[in-house]
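Missing here is one protein chain; the remaining ones are kept as they sit in the complex.
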Amino acid sequence: MGVRLVVQGLFKNIIKTRKMGLKFKAGATIFFVIMIFGLLSFLTPHYHSYWYHFPQAHPPSLQSVDFIFGTTSNGRSVFWSLTNAIVNSLIIAVVTSMLACHIGLIIGILSGIKGGVIDKIMMFLTDSFIAIPGLPLTIMLAMILKPIINLFLLGVIISIISWPWSARMIRAITLSLREKDFVIFAKFSGMSTWKIIFSEIFPHILGFHATNIINTMLGAIGAEVGLAFLGLSIIEMDTLGTMIYWIQRYGAILQNMWWWVVPPIATLILLFLSLYLVSTGIQEFLNPRLRRVK
Amino acid sequence: MNDEVLRIKNLSGGYLVKRDNTLDYIDAVNDVNIIIKRDEVFGIAGESGCGKSTLLKLLYGYVKSPLIIKKGEVLLSESTNYYLNILSLKNEEVKKKIWWKYISWIPQNSMNVLNPTIRIKDHFLEILRMHMKIERDEAHKLIVEYLGLLGLSKDIVNAFPHQLSGGMRQRIIIALALITRPKIVLADEPTTALDVVVQRGILQWLGYKQRELKNTMIIVSHDLSIHAMLSKRIGIMYAGKIVEISRSENIFEKPLHPYTQLLLSSLPRLGDKSLRIGITGSPPDLIRPPLGCRFHPRCPYCIERCIIEEPDLTEAEKDHFIACSRIEKR
Amino acid sequence: MDNKNTAQLLVLKNINKVFRYGFFGFEFKALDKVNLTIEHEGIIYTIAGESGSGKTTLARIILGVHKPDEGLVEYKGKNIHSLKSSEARWFRREVQAIFQDPYATFNPMKKVYSYLYETVRSFLGFHDESEINEYINSRLLSIGLKLDDVKEKYPHEFSGGELQRIAIAKSLLTMPKLIIADEPVSMLDASFRINILNLFKDLKRRYNISFLYITHDLATAYYISDFIAILYRGTIVERGPTEDILRNPLHPYTQILLDSLPEPDPKKRDKYMKPLKLSEIEEKEFTVQGCKFSFRCSYSNEKCLQTRPPEILINNRVISCWLYHYK
Partner (left out) sequence: MLPKHLIKYFLFRILILLATIFTAFTITFVILKIMPIDIVNNIIARSMAVTGAALGDPEAVRRMYEIYYEIFGLKGTFIEQYVSFLNRFLTMDFGISILARPATVQEVISYRLPWTVALLVFSTILSWVIGNIIGAVVSLFEGSKLSNILQSLAIILYPIPYYVFALVLIYIFGYIIPLFSLTPIRLPSNIFSLEFIITVFRAMTLPALSIIVIGALGWWFLSSRAMALNIISEDFYLYGEIRGLPKLHLLKKYLLKNILLPQITALSINLGTIFGGALLTEILFNYPGLGTLLYQAVNAGDYPLVLGIVSMSIIGVAVATCIMDLLYPLIDPRIRYR
């Protein structure tokens, strides 16, 4: 029953996208285009996995799809690398955001609703995690787990530093809602605690949760790139981070191999921009006060 | 000598609001005419959304988007036969020449109107420097002296707003409005957020100051009891129009307009348990106000003429103006 | 449920509630030894107090939202803070709540009808849609509303007064014995306010419903209530029949409060304008040992500051003031 309500709520919100502002539309469009580009990765030819397959550092030309963005110093096609990188980076982002945001959601709601000792313990844990600067901790973990690293594990590592904020925010929202008149009113309309959580409290959290998922994705993509700078991402795979790692490694910028440099950086910036626009778009939609300010 | 200080002539104004790609005009103040005299407390009463606060803003010349003036004049009487129209002045001119020199303002909601990060003294300094060109040292002496005169402790000049109670802050705000001795003081719901005991203190103080300074005070409040305790003359507003103006004895003892009558009879009073009856229906949407008399859909005495014809404010008895077609006829 | 007819409707015994704030553990005594009894059905009992008197906290304690730190709230002889789940349902059926801001009471994303529907389905055990509608319609009609005018609308499509009426209609669906109304009319215009109050009176007469009417407005309290309790900084200073207390207040605070009430009558202006010397509200009042009003009271002495006055029964009212101790 609860699930049905949540789905209904989500559905209603999606229908309302027609009324979403320009920011949301622009962001969603850019994201959609990048996604389509990423989906081309399913057409990746098998020889893309071999290094030095193509002439090294070949500038872009139209002779074949492989050369459309030129090749790297390792003789790999920038085009195929990029399409694969988009998908892999997004996988990391989705794993992170799904894990971190939902752990945060559950802990936050539980803490907020139950209160008492459970709340105190959970919040102590959350606050302690928040106090640790994220990057050094992830670096340490990534370094230790380097021998067995994969996309999923990388997502897990990044979510270790991402969940506490979600938990904190959700708890604060839940707490403020718990004693609102409409919740008491619902209680005296005979609704059960679970129904109140789903139909009265959750819809108010949903908006934050949605933007939080997107922001966490944004943060995860950034964190992966950060780890890659240190050579701690999955070097043998194409991700946006590792592409930049190789660019760095081979001094592509100083050699002015712009065709190698521009695509991943531009994609990265566009990806950041689109996710940010989508998230602020949702925020403004849900909070008319922000909409007015524009 | 002329005892008029302010003459409001055919004043209309409202808000331009964009909603779903249509531009709506909210007709908040419609064709208001009032003459306000020296040394009086004039009350503007009405229920929420009747345009009383908007009227006050227009009087003050504080016109900022989305508020616009449609037509009309707000004339300040400077001497017997010289009138200055505030609404014809430029924004900067009103700010420099009129505000606090001629008219000052007591806002509502005293809890939040003082800047939380500067001291009480700085609030006074700002006004003295801006409007009286008095510099710091001299101003400081003046402030301490002034607060002493008002019976406020000198220690509070160095306090921050949050250290004072609500009643104290409201006193400070009133003191701020009076320090330049303006001819007119506008007060927008000056005691709404306060408890009744504190409210009594503030209203007494306000009344006492007015008698001492012999200036004019225009008080806006939805609470008729406050007007009964303070105002000398009262204008009753309904849906953007003034429906009745008279001395407060007349308003409370023999109201002529049906709205005023119904409003007064709906107020419960201590010591009287007789059945009171409210007004049916709700106030009109000011985007599309009703034709004719704006009160006609709720008026139990409505006749055909009320629906067609917009009544003017006319003097039904001496000093008793009312806008009602049925009375006009009489 | 067996002692339905013998027990008093609502009893508050020695309710204490302390809120704690922030780093420094600043304590704020919202309610201090509050006693109150609503004897039976069909009584309108007012709790009157100014901002910060703890009246909303009291309402929430009675509704079971907050737990008191000490003391008991008994509804028909049962402690409402230790109800079993079936008893909790019974309690929520018999006791209903109305709040100050109707727009904050209804979820803006849901049709108001869903609350009516939910209440009937869950409390009265109706399952058939048409049966439910019929029942809702009959209830709405009894207070002058029609189901068709309500059914498809969202909260923002009603005016504040209409929405408050619907909130009342919703609480009537379960045929409650007690309605807790927390400042139900303070957001409404004067011309509409009286309609809601008349409705309360009417419901009390027709259905024998009791009301706990929480307000800061003594004039409306006088108009509708049978009993009144005056709350000051978390303590009840005086309680008893409304007529007695508001016509002849004994506690110095009630006296000052009534004197300070502006009235829509210019003849009372001179009395109102007679200067009144009062110190400002002091934060100390929340933590003082003795009578909370002693800082501002013109009769106060050392004893008032040091020791809390006992509850003294005079005629049919209860006063907490040392002035009346020897009587």
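As written, the chains take the letters A, B and C, and residue 1 is the first residue of each chain.
As a working rule, a residue touches a chain if its C-beta (ideal position, glycine included) is under 8 Å from a C-beta of that chain, and two chains touch if they have at least 3 such contacts.
Since we're looking at a predicted model, the values are computed, not measured.
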Among B:122, B:223, B:249 or B:310, choose the residue that contacts the chain missing from this document, as touch is defined above. B:122
Per the definition of touch given earlier, which of B:48, B:88 or B:112 contacts the omitted chain? B:112
Looking at A:134, A:155 or A:190, which makes contact with the chain not pictured? A:134
Determine and list the chain A residues touching the chain excluded from the picture. 23, 124, 128-129, 131-137, 139-141, 143-145, 147-148, 160, 218, 222, 225-226, 229-232, 244, 247-248, 253-254, 256, 258, 261, 265, 268-269, 272-273, 275-277, 280, 293
Which parts of chain B face the unshown chain closely enough to count as touching? 60, 62, 95-96, 99-100, 105, 107, 109, 112-119, 122, 126-127, 130-131, 159-160, 162-163, 176
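Here, only the chains that are shown with their structure count from here on.
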Looking at mean CA positions, which chain is nearest the middle of everything shown? C
Note, CA centroid farthest from chain C's centroid sits on chain A
What pair of chains has the most C-beta pairs in contact? B-C
Quick check: how many Å separate the C-alpha centres of chain B and chain C? 33
Whole-angstrom distance, CA centroid of chain A to CA centroid of chain C, is 49
Enumerate the contact residues on chain C facing chain A in the complex. 60, 63, 65, 89, 92-93, 95-97, 99-101, 104-107, 109-110, 115, 118-119, 121-123, 167, 170-171
Quick check: in the complex, which residue numbers of chain C touch chain B? 50-51, 159, 161-162, 189-195, 197-198, 216, 218-220, 222-223, 246-247, 256-266, 268-269, 272-273, 275-276, 278, 280-281
Along chain B, where are the residues that touch chain C in the complex? 47-48, 165-168, 195-201, 203-204, 207, 222-226, 228-230, 248-249, 252-253, 262-264, 266-271, 273, 275-279, 282-283
